[in-house]
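To keep things clear, I will list the structure first and then write my remarks on it.
Left out: one protein chain. Kept in place: all the others.
After this line comes chain A, so read on.
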Amino acid sequence: MATVEIRNVRKAFGPVQVLHGVNVDIADGEFVVLVGPSGCGKSTLLRMLAGLENITSGEIAIGPRVVNNVPPKDRDIAMVFQNYALYPHMTVFDNMAFSMKLAKAPKEVMEQEVGRAAKILGLEALLQRYPRQLSGGQRQRVAMGRAIVRNPQVFLFDEPLSNLDAKLRVQMRAEIKELHQRLRVTTVYVTHDQIEAMTMADKIVVMNGGHVEQVGPPLELYDRPANLFVAGFIGSPAMNLVKGGPGEGGFQAEGGAVLPLPQSARGEASIYGIRPEHIQLREDGIPATVVLVEPTGSETQVVARIGETPLTCAFRERVTARPGETIRIMPEMGLVHLFESGSGRRLAA
């Protein structure tokens, strides 16, 4: 196990700058998730950690050692690829034992180590199969087994669940999390799925366009998003972001709505953020016209318009209103987020 430090790392493919100075500190044994939209440079950063891409400038240290010029095989990391990259012509056993075979380990050691990993992942019965004969979830597990067998300092995962169906994804998510709790190996996990990030991470790094937008524990990102991008990216359904400015009796939205503003709110606030789950149905609320009702069972998502301003709401109670009808809603005052429109920065509230 080891710490990982990424210091002011930049990456350019020819003339194209992909990463613009990334700084991340990862503590020993931490589970860090890099999350961001497709194309923001997550995989590139992970591959630089693995040594599969060279580092244009900046430094990456694993443990006390700067690894910029250390070849991948000497970095003591193991990676699970998005497409799993299992060797198709080798059995599950051989796939998992490959690194030991290369190192000319004795057969007993290989059997013991593979057996241990197979037991952790429940792969004992599949060791003689070929990858083609496995389901997606099983392949995923073999790919993890191949990483576990290595006993690495750091695990790297590149969108390992994106090829699985929704149900399996939830299950594997739990399994990976549990695995981490058991092995306590420093892990860097890349995903574009913010729910995966929220549920698995000790610490989330939100990336966008080659920049780090915010680093912090999941609930901190949820409670205090540092800027508009993080506010919109974390949380599902996404936060309502309403343009406007402070005015008579609250926040004057461009669409005409007047929303309640906390006392402490400062004058320059020009974007008003409220999460759907922080809007309540209240007798004394603001009248809003229902546009869309989507019951999911545990909650009901409603899109309603105050004036011309649409707001997505998620109510725990069942809502019987139909489109066109009026409901009365009220944002929870203490949970309102305010942002500057130009920089998108959060206003301390």
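Here, contacts are C-beta pairs under 8 Å (C-beta built on N, C-alpha and C of every residue); 3 or more make two chains touch, one makes a residue touch a chain; residues count from 1.
Keep this in mind: contacts and distances are computed from a predicted model.
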### Task
Assuming one chain is omitted from the figure, identify its UniProt name from "Acetolactate synthase", "WD40 repeat domain-containing protein", "Sugar ABC transporter permease" or "Serine/threonine-protein kinase RsbT".
"Sugar ABC transporter permease"
### Query
Which residue, A:A12, A:A103, A:L219 or A:L292, contacts the hidden chain when the whole complex is considered?
A:A103
### Message
I'm checking contacts with the chain that's been left out. Which of A:A27, A:L52 or A:L292 qualifies?
### Response
A:L52
## Note on the structure
Of the candidates A:A78, A:M207 or A:L338, the residue in contact with the absent chain is A:A78
### Task
Check each of A:G14, A:P64 or A:P88 against the chain that is not shown and name the one that touches it.
A:P88
### Message
Counting contacts across the full complex, list the positions on chain A that touch the omitted chain.
### Response
50-52, 72-73, 77-79, 81, 83, 85, 87-90, 98-99, 101-103, 130-135, 146, 150
